[in-house]
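With one protein chain withheld, the remaining protein chains of the complex are depicted in position.
Every chain is named by a letter (A, B and C) in the order it is written, and numbering of its residues begins at 1.
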Amino acid sequence: MAKFKELRRAYGFDEVAIVPSDVTINPDQTNIDFKIEGLTFSIPVIAAAMDAVSDVNFAILLSKLGGLAVLNLEGVQTRYDNPREVLAEIAQAPQAEVTSLLQKIYSAPIKENLIGERIGAIKKAGAVCSVSLTPANTKRFAPLAAEARADILVVQSTVTTAKHISKSYRGLIFSELHQTIPMPIIVGNCVSYSTCLELMKTGVSGVLVGVGPGAACTTREVLGVGVPQITATMDCAAARDEYLRQSGRYVPIITDGGFRKGGDICKAIAAGADGVMIGSIFAQAEEAPGLGYHWGMSHPHPALPRGTRIRVGTTCPLKQILFGPTSVTDGSQNLVGAIRTAMGVCGVRTIQEMHQAELIIAPAITTEGKSWQLAQS
Amino acid sequence: MAKFKELRRAYGFDEVAIVPSDVTINPDQTNIDFKIEGLTFSIPVIAAAMDAVSDVNFAILLSKLGGLAVLNLEGVQTRYDNPREVLAEIAQAPQAEVTSLLQKIYSAPIKENLIGERIGAIKKAGAVCSVSLTPANTKRFAPLAAEARADILVVQSTVTTAKHISKSYRGLIFSELHQTIPMPIIVGNCVSYSTCLELMKTGVSGVLVGVGPGAACTTREVLGVGVPQITATMDCAAARDEYLRQSGRYVPIITDGGFRKGGDICKAIAAGADGVMIGSIFAQAEEAPGLGYHWGMSHPHPALPRGTRIRVGTTCPLKQILFGPTSVTDGSQNLVGAIRTAMGVCGVRTIQEMHQAELIIAPAITTEGKSWQLAQS
Amino acid sequence: MAKFKELRRAYGFDEVAIVPSDVTINPDQTNIDFKIEGLTFSIPVIAAAMDAVSDVNFAILLSKLGGLAVLNLEGVQTRYDNPREVLAEIAQAPQAEVTSLLQKIYSAPIKENLIGERIGAIKKAGAVCSVSLTPANTKRFAPLAAEARADILVVQSTVTTAKHISKSYRGLIFSELHQTIPMPIIVGNCVSYSTCLELMKTGVSGVLVGVGPGAACTTREVLGVGVPQITATMDCAAARDEYLRQSGRYVPIITDGGFRKGGDICKAIAAGADGVMIGSIFAQAEEAPGLGYHWGMSHPHPALPRGTRIRVGTTCPLKQILFGPTSVTDGSQNLVGAIRTAMGVCGVRTIQEMHQAELIIAPAITTEGKSWQLAQS
Partner (left out) sequence: MAKFKELRRAYGFDEVAIVPSDVTINPDQTNIDFKIEGLTFSIPVIAAAMDAVSDVNFAILLSKLGGLAVLNLEGVQTRYDNPREVLAEIAQAPQAEVTSLLQKIYSAPIKENLIGERIGAIKKAGAVCSVSLTPANTKRFAPLAAEARADILVVQSTVTTAKHISKSYRGLIFSELHQTIPMPIIVGNCVSYSTCLELMKTGVSGVLVGVGPGAACTTREVLGVGVPQITATMDCAAARDEYLRQSGRYVPIITDGGFRKGGDICKAIAAGADGVMIGSIFAQAEEAPGLGYHWGMSHPHPALPRGTRIRVGTTCPLKQILFGPTSVTDGSQNLVGAIRTAMGVCGVRTIQEMHQAELIIAPAITTEGKSWQLAQS
């Protein structure tokens, strides 16, 4: 008889829900610290290395609020002396022309001096500074970031593995990079147990989880590639736990992309995330550089763009998105309050305890009453 | 190899259907009594402790019709001498401003004298009086309710457990409360076997089942927390049956929230419910205080509101919603007729026998002919 | 540990597809005879006992085309001397008033003389005559139908079992009825293996399968009761096969309701149906009495109506619906051609061989390309 390929079922945010526990605790009893090497952040929330989200000001502000923003060293901030002008141009472009415009804007060269300048501005304000590079450019620019005293280096591409084969450049060896760059390195993105485990074995300090889920990303349409975030997070969390058993070292995983509301963040943590990387929700902040728009960093690809510009609108200050209080009931504000409250109904005090919460499969489409609510409210 | 978290599939009303039995009986042969301690109600239908549903008049009317309404002691009825004015204000508020308005209205203090007054008015009319409190306020106000001779106390919050840990107040111990308050206590809400079993072991007289399903509730969006009602009811029914085996005491469970039509109620009973708590369907009654609107009691939360105001409209008298006759064919009227008829096709005479009816998984989206019907009718 | 109720997954037409076989045959090689006792029909197609579908003329026409129509003896045909007027009134009623109107129209008494008159008219034309009654009225009216020499009696209600318990009348005993009424009896509806087997053991000549699926039926919304047609048909087909093993007698099953297109009919036969009972597709025929509308027979229930009037439109003559040729590509015409062609790709020559065809679970929502087609055509 023939051997048929086995297919495993994967789940996204909208397909699961958190089950309350037998014990509840008051939200004010929870501790949601996120740690990476020697650094401790009081909230487990990281702003994505996307040009509509993180710039110098946003990084300073989020650092002061307890989180971390990642500045993209290959975006408009390091290609243009005056990125605000460029960002305004993107916001004003008609939808039909925006991909061509992005392709043009992102073909401008990266100015090495701006790398130091942007990092310096963040550091000068006393904020923690994290910057991102793609694997192909890491060897060239990472030393500049180190020199400017960035605190954390994020090496990020759509799909990153411990082994990359190329004829045009020698693949980036994370274990070597770790020797030469004197700061914690976070790498990603990955979605599977084995890739995550291999990445951790190279000595990195954190792993980003998620391929294809973001609101501004069309990787799944264009390439057919992607794993829904709950399954990806659960697999990588299993790798983290296995690596801890083998090595004694705890390497946090950060679920990156696809969050639309506080409930999604709570689910990612229940699935095993130590931290979450947020794009489109933060693009709605008054302080976000995207002026109410958001787009992915694989969107400007010159030959095979995989993204879309979405209008997210500008709603309120970042502080309110994080901590409330709010009169919005759709889960897009008071994200930290949501995390603490969900932890309360699960009776857990720390993020790591929250990893033990029970998730069930419960498609959002079947939540009772919701169609009525949408039709009539 | 890594240990992957197991995910269990949960089901809501729209995903199951009742299978007719090999024997049928005439609907007039059925008995649908609902009992809680010494009290017997001729229909297993309870109106939710929501301000758009239950006030003094509604409680009197429903008691006379054989059911039970729960008056919320922390809502507008006990914060305002003239709640009608406040309810009209809510009904007239523009949708964009309603959450702020609710937050303001519900920040007014509870007036202790109104607790006695409202209960007194219900009792004076000869009706059974049930009142609700949140766990944090129960110690303070429950004695006043007892003094005013309420018949049943409902202690209710989004998620309630037998053990709550807080630094600001000592958790409510239901076994102690039971000693001091001389009336049956119903507690909730819960959704799992173990929590339900633990709550029953504290000596309570009934348990409310359901987290997140209601039409006016966005707990699942905001916190990611919730269990669809069929699975929640089946789990808690299993706990009730187990507790009966262990203790010899039968503690009824009441499925609370998410009902949109008679068929949903029949399914909840087939899943194991002894009674059902109804919100938005009753908010449509001519006698409902909400004036055609409905909102959840976690909606006015000052920092993290979880709800929405929905327009349900005003359709007909409560009596017709319960008993018909009707010319409406969407299942929103003659709920009691629907229960009896469904029991008839299942060949059962009592609610407890109905717990043995067979449910199958049959997503509503695949019910043949329905898309045509919706498109063309 | 607790015992949780097991839920079985059921499937409807839109969730399955027929898998072609390793051998194909030309459609003109197929034989699609349907037999019930001594009677043979050249097509396995029966018109539903609904007032928008079957009247005297329609019954004569369909008989001549090789099929069978069932005349409802409790509908407008036997309550009104001039049913055309009444049918026109229904067609012209505004949607909001139609349920009340139907309730009023169907409260007129059944005139015994009209039973004989309608049957006589069909028989006089040389057509096979089948009539339907509900169980409660069978003892009273079936003798009249027998006297008028109807050929087949259909005893039909939403849910019919071999045992019905009532205090107002002694349940209908099919084995007794069989003794007194000298014609083949078809009973239904049922949806499960055991009920179907019990019904066959009473000696009936055919069983109708299907509760809740029809386009004009809201039983599932109102009562929560229903089983999707593919699963219902497969279960009842298994009962038929088991009964054949036990008794040596082959009792055909007829899948009733929910058909929207030829593909649905082919799937029902692959699932085990010997014949199909069609409502809304036939209501589209130029000869249908419903004037482009269709409604269910549980719609006019005085206290708990379960149905809706749908506008189906009038498309073409019945003959074209059955045999084509057609220029319509949605599967609503040339139903017989569709059956023969599907049998051809399954390589089978008879309806009974078609019961062995393979079905797979393949939700229509995922059929590739369809969303594009709908959006752009």
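Following the convention adopted for this analysis, a contact is a pair of C-beta atoms (placed from the backbone, for glycine too) under 8 Å apart; a residue touches a chain by one contact, two chains touch by 3 or more.
Keep in mind that what you see is a predicted model, and the values were worked out from it rather than measured.
Novice: Using the touch definition given at the top, which of the shown chains does the missing chain touch?
Specialist: So, spelled out: the chain left out of view touches A, C.
Novice: Can you work out which residue in A:P27, A:P44, A:G75 or A:P213 touches the chain that's missing from view?
Specialist: Residue touching the absent chain, from the options given: A:P213.
Novice: By the contact criterion defined above, which parts of chain C meet the unshown chain? Give residue numbers in ascending order.
Specialist: Contact residues on chain C toward the absent chain are 11, 13, 16-26, 28-29, 193, 234-235, 238-239, 241-242, 261-267, 270-272, 324-331, 334, 337-338, 341-342, 345-347, 359-362, 364-370, 372-373, 376-377.
Novice: In the full complex, which residues of chain A touch the absent chain?
Specialist: Residues 2-5, 7-15, 95, 99-100, 103, 158-168, 190-192, 194-195, 198, 211-218, 220-229, 231, 257-260, 264, 280, 299, 302-312, 363, 365 of chain A touch the chain that is not shown.
Assume only the chains that are shown with their structure count from here on.
Novice: Between chain B and chain C, how many degrees of rotation does a Cα superposition need? Round to steps of 5.
Specialist: Angle of the fitting rotation, chain B to chain C: 90 degrees.
Novice: I'd like the Å distance between the centres of chain B and chain C, where a centre is the mean of that chain's Cα atoms.
Specialist: A distance of 39 Å separates the two centres.
Novice: How big is the gap, in whole Å, between where the Cα atoms of chain A centre and where those of chain C centre?
Specialist: Whole-Å distance between the two chain centres: 56.
Novice: So which stretches of chain C touch two or more other chains?
Specialist: none
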